[in-house]
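Okay, so here's the structure we're looking at.
Missing here is one protein chain; the remaining ones are kept as they sit in the complex.
Showing chain A:
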Amino acid sequence: MSAVTRKNRDGRKRARLISGKAGSLLRIVFSLAITFFGLLLVTFLIGRVLPIDPVLAAVGDRAPQDVYDRVREEMGLNLPLWQQFFIYISNVVQGDFGQSVLTANPVIEDIKRVFPATLELATLATFIGVVLGIPAGVFAAINKGKWPDHVVRVIGLAGYSMPIFWLGLMGLLVFYMKLDWVAGPGRLDAFYIDFIEPTTGLMLIDTLIEGDMDLFWNAVSHIILPASILAYFSLAYIARMTRSFMLEQLSQEYILTARVKGISEHRIIWRHALGNVMVPLVTVIALSYANLLEGSVLTEIIFAWPGLGLYITNSLLNADMNAVLGGTVVVGAVFIGVNMLSDVLYRLLDPRARR
């Protein structure tokens, strides 16, 4: 083959690669926009259909009729539904979810305050779940039917079936009250709370930014118990899925090829098989992460954790519709974001998915 044709072909390949990347980026943005639009439409309609009168929630049920009418007009509720939706969308796009009746803050400010708490908890929990769950699943798979497999399965089953509020209370009783290994509810000891400037809202990072190691370790001892309890659930799920994906991969033909080559069993499992297991596992991990990001109400209540789950639940119980819709949109956006992230990772891990 001459050098000229080879060069030509390389050039063509490069051109196709670029257009492919730009094209797929465009496709992703487009599908994101559609999904987000659908999310807004559904949350908006739910907000309008629910038998809750936002005017009443704002003015109270003893307000005279003319006040009621004026507030209703101010809220734009006299306009046709499509117009309301249009206004709603243009507000949301500018980051305006309206006022919260309950806290009297803009909803977006509230969410900026509560979401990092949930994000921090969920991320740490998922991290623990992945770091322990994957090896546990692999360990169970390579010892299928023997005692390590049974141990992992029993632990996993327990993680599935124990109610989280019970586990949380028991955790507090044992590790906080009796053993005093960890700190109690909240994100920091009450004494420290005003010491910290919320730069990112993530306590572990903010304390590091300020360089105060006492505060940092205090934050760690507060988050470790709720994070471990949430992690236990995602660990159980991740380990179970890892086990079954691993068993499937270990029976594949390419594993036999690797054995024929004389490669160590260690490398066969952790490089060859796990490389293929990670492809579907990424989706599993992303879904469990997204679930945690929604905020786990029970955990947040037990550990007095000022997170998103607690915020949305409180708002709902007080008919604070702006806050509920705002929270729901954020949760939906997080789901969309995490899904996109898992798509990107999927492509990185599986060359067959790169187009």
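Assume a contact is a pair of C-beta atoms (placed from the backbone, for glycine too) under 8 Å apart; a residue touches a chain by one contact, two chains touch by 3 or more; residues count from 1.
Keep this in mind: contacts and distances are computed from a predicted model.
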{"item": "Undisplayed chain, where the name is taken from the UniProt record, one of \"ATP synthase gamma chain\", \"NADH-quinone oxidoreductase subunit J\", \"Apulose-4-phosphate transketolase subunit A\" or \"Peptide ABC transporter ATP-binding protein\"", "value": "\"Peptide ABC transporter ATP-binding protein\""}
{"item": "Candidate in contact with the missing chain, chosen from A:Gly38, A:Pro198 or A:Gly275", "value": "A:Gly275"}
{"item": "Missing-partner contacts on chain A, residue numbers", "value": "1, 6, 252-254, 256-265, 272, 275-276, 279, 349-352"}
